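Removed: one protein chain of the complex. Kept in place: all other protein chains.
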């Protein structure tokens, strides 16, 4: 089986991270996984939700949306439907959970980190691109906090990135584009730290259940991709 | 480490499935995982959503809610908030995805299966109890369809059940009660077929990431628990 | 005319009240009027709405809903419609008004009593079963408050119960089941204290207006039924 | 006890009905019960809800609202709260139920009658003024239908009006103004036909339950008031 | 071209302002522009929104709605649709902006002025009638504040009124009725002070763009009409 875009089975698409994509957010990037493009931003607010007052801890909230024109068939806005779409809700809960599990809220202090992931063009893997980009946006934002002396140390212990894997026509593949994703029998999103530990695993048998062997290969492919993504995050953050 | 209720690490709580718990649904059960109690029902409607018309296929919709009094602190109703809570939305999407992946919609024919999981008492593991109970409710409902000659064969190929596993104080555990769940460092829900294949895996590092060894033990415990649950489902369905 | 289930015209259905049906609420019962089954719970919250602060008075809020599978045709959830159904709203206002009129809010002190009535199976008379069961749930909850020394005396002066009456084919009847209710020309709900005084009367000419004679007979039947219900409430509360 | 405005215990306030108050509705009146002023309109739409198609029957829908400036403290609009207020919902359900019970939907034919009651100034008894005024608006509208040959006979068999009664300081009173209503121990709304039959009775013990003697006096007062209101309706409709 | 109702091109319809139309509001008028009738009220609340606390300034909020029966085809209520209609929103923003620009919020003091414009009959020009009437209602309300010594001086420096102008069949016209408005190629609303300065100009090419000459004539007509309206406002306010 040849992949839709000629890639090897365990090869990522062309990945690009553009820092400081917009000027108002404390941290902002445009992240591209091939034709998937997401604006990820982090904004610091010196305020926390009432239920956290007086505990010396911070908070992270994240939202995920797609522009109506980001998909082949125009996607109706949640605000026009009057309610948040189930898929958007599920994805932003995943992003928030992931980020809260790697950020030390005590070290962040009594402030809120607003993370927004807005897909401007979708071609598969938008949620994993969002997590990978959001991590960089947060790093930029918290570094500014540290440089300004508002926090003493960075509230993140290790790098984190995410990638999708799946099985198409019986073949495990890394980083599926939309064309592959829409035909996948099995679909999995993996979020992992630089030390090779799992922050989140979400595997679904779309068309049929997944065998133990498939699970094992998919986890191996995901780890390979994530290590490459973390390298790129690191390089991006070191550039001036 | 001793478990809160003295169980072995890989031991399920006391599981009970009461068939025909209410009279109007085509299939209905009360499922109990220890103190967790969920009413699962399946109702057949001879109608499908417009976008499916004329394709000879059926549809499955599922909803999950908790009674306000099911939790220690009263849970505000979604209808009083005016929107579906993110957690409820995520869980009912999981239940629906799971059920759609094991039911053959062509064999179901042009009808909708409404699956409702209403938690009347919560003590951890409500989503996996819901899936395990919903499967039985559906089986009862589709058997009635077959007995009435409305379908030719059962639209399900294999049994499916679900269980939660997690790591508490470094110790992997099967079927966490609320007391354990609230302290878990790592939390995972597994949905599996009787043939040992994964329908869904959702693992989350709540307090810290999960190691590869932990993942492996948790999957082993989950499989043991699910095989026991499927035995009970089978026994329940065979009783008159 | 013979009644659908052979009862006498002024005879209640088989009534059952199961105490402590679920474990988290301060007071909880399952009440059954024949095939009508309602979970009624009372939960105490040590907090009152802002507009009542500093007046030394408590508050009661009640909600009424039906599980989707409680009726023959699946009932769409309010949360899926995005708004509370008019009938649910009307019934929960009736329940709340009734309970507030018999509870002494000063004696309750600055706390809120949350009353939830969730119908798990409907066969006519769900609102009157809800009131009758909610009264018992509240009594259990306020007795606990008194036993714990959090209030000095019970904030209720007399017992209260409710029943439906109606006219079917010209014949006044007590405690209509769904089969009767759906054909009733005249329909009335009565809430009464143990001293025979009216807390609420709601009579409606469904198919035609009601004569003065019918009104008189219906009120007599209602009183008979309510006295029997209050006896059962009393017995239930005295059991250990 | 002297009444707030010197009326006798069983005396109505000054009642006025102004026909054709606005020009676009098929029937419209301004009805005044003392300082209570309500615009009641009826509009005919040659269309029925889908679920009624093909049955040869019509439909009636009614809505009740208060202008924000109709009350002493500005009343927040339902549309600004994003949901219909429970009291408005309850009242419009009462109005609709009342009207549907006296109108013959077969004779109305496949059309919808939209009834709107908008309170422009409130001083007690708005729901009963609404019903009394809505009846006149409907009569005007259906007479136009008959005059135009669109229906053969009037779809109403008898006149209907409504009035509030209540107990203040132990004294039963007819047609309470706001000053009285806000202190009433017992409150009742009665809807009655010209033949003295009950279309709707809604009695509530606000501060304490109501005795049988009170119920009896209140019903007598209500009947007296309603007969006077029906006389006025009749006179209004006969004027050119 | 002759106008629908024989008026001259730059002639207003018959304008009437009835003071104290309802009794609960601090200021209230019924304003009529021909068959267009709007109830405009102003209510003072001794409270301001949280974000303004402690600044010594007041606030103005305004709402605009149409009764369902105010138009030829019944207008669905915003509260029944569950959201505020775009046109209503746009108009009430215009009314609020206009009023805030001519009222000195410091002189008003820490209180809110609620302005409600409720159209009871519509025949074109409802938004400009609303502004013209709201100004009078506010003047009545603030004069009461001053008479009661709650403010030292009136917080308004000059009179303001509004009128619509438009082009029909190439002919500029003042104060369009519905019949004219529905055929207008160009449509403009002008809000002006007694000193001939513009508070708001909103011109729209409905069917085609507007030429510079048309703009100029329309502004001249508008000024003529507004000066007449301000005269009437002044006269109304001076009457006892």
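Here the chain labels run A, B, C, D and E in written order, and each chain numbers its own residues starting at 1.
Basically, contacts are C-beta pairs under 8 Å (C-beta built on N, C-alpha and C of every residue); 3 or more make two chains touch, one makes a residue touch a chain.
Note that the structure is predicted; figures quoted are calculated from it, not measured.
Peer 1: According to the contact rule at the top, which chains on display are touched by the left-out chain?
Peer 2: Taking every chain of the complex into account, the missing one touches A, E.
Peer 1: Could you tell which one of E:52, E:156, E:215 or E:237 touches the chain left off the display?
Peer 2: E:215
Peer 1: Among E:16, E:57, E:97 or E:224, which residue is in touch with the absent chain?
Peer 2: E:97
Peer 1: Thinking of the whole complex, not just what is shown, which of A:14, A:69, A:169 or A:195 touches the missing chain?
Peer 2: A:69
Peer 1: Touching the hidden chain in the complete assembly: which of A:84, A:201 or A:215 does that?
Peer 2: A:84
Peer 1: Considering the whole complex rather than only what is displayed, give the residues of subunit E touching the chain that is not shown.
Peer 2: 83-84, 86-87, 89-90, 93, 97, 101-102, 188, 192-193, 195-212, 215
Peer 1: Using the touch rule from the top, list residues of subunit A that touch the missing partner.
Peer 2: Residues of subunit A in touch with the missing chain: 22-25, 28, 35, 37, 39, 41, 43, 45, 63, 65, 67-72, 74, 77-80, 82-84, 114, 116, 118, 120-122.
Here is the rule we use: only the chains that are shown with their structure count from here on.
Peer 1: In whole angstrom, how far does the Cα centroid of subunit B sit from the Cα centroid of subunit C?
Peer 2: A distance of 33 Å separates the two centres.
Peer 1: Taking the mean of the C-alpha atoms as each chain's centre, how many Å separate subunit A from subunit B?
Peer 2: 28
Peer 1: Nearest whole angstrom, what separates the Cα centre of subunit C from the Cα centre of subunit E?
Peer 2: Centre separation, subunit C to subunit E: 51 Å.
Peer 1: Identify all positions of subunit A at which a residue touches two or more other chains, and write them in rising order.
Peer 2: 82-83
Peer 1: Looking at which chains touch which, would you call it a line, ring, star, complete or other?
Peer 2: Drawn as a graph, the chains make an open path, so a line.
Peer 1: Let me know each pair of chains that touch one another.
Peer 2: Inter-chain contacts occur between A-B, B-C, C-D, D-E.
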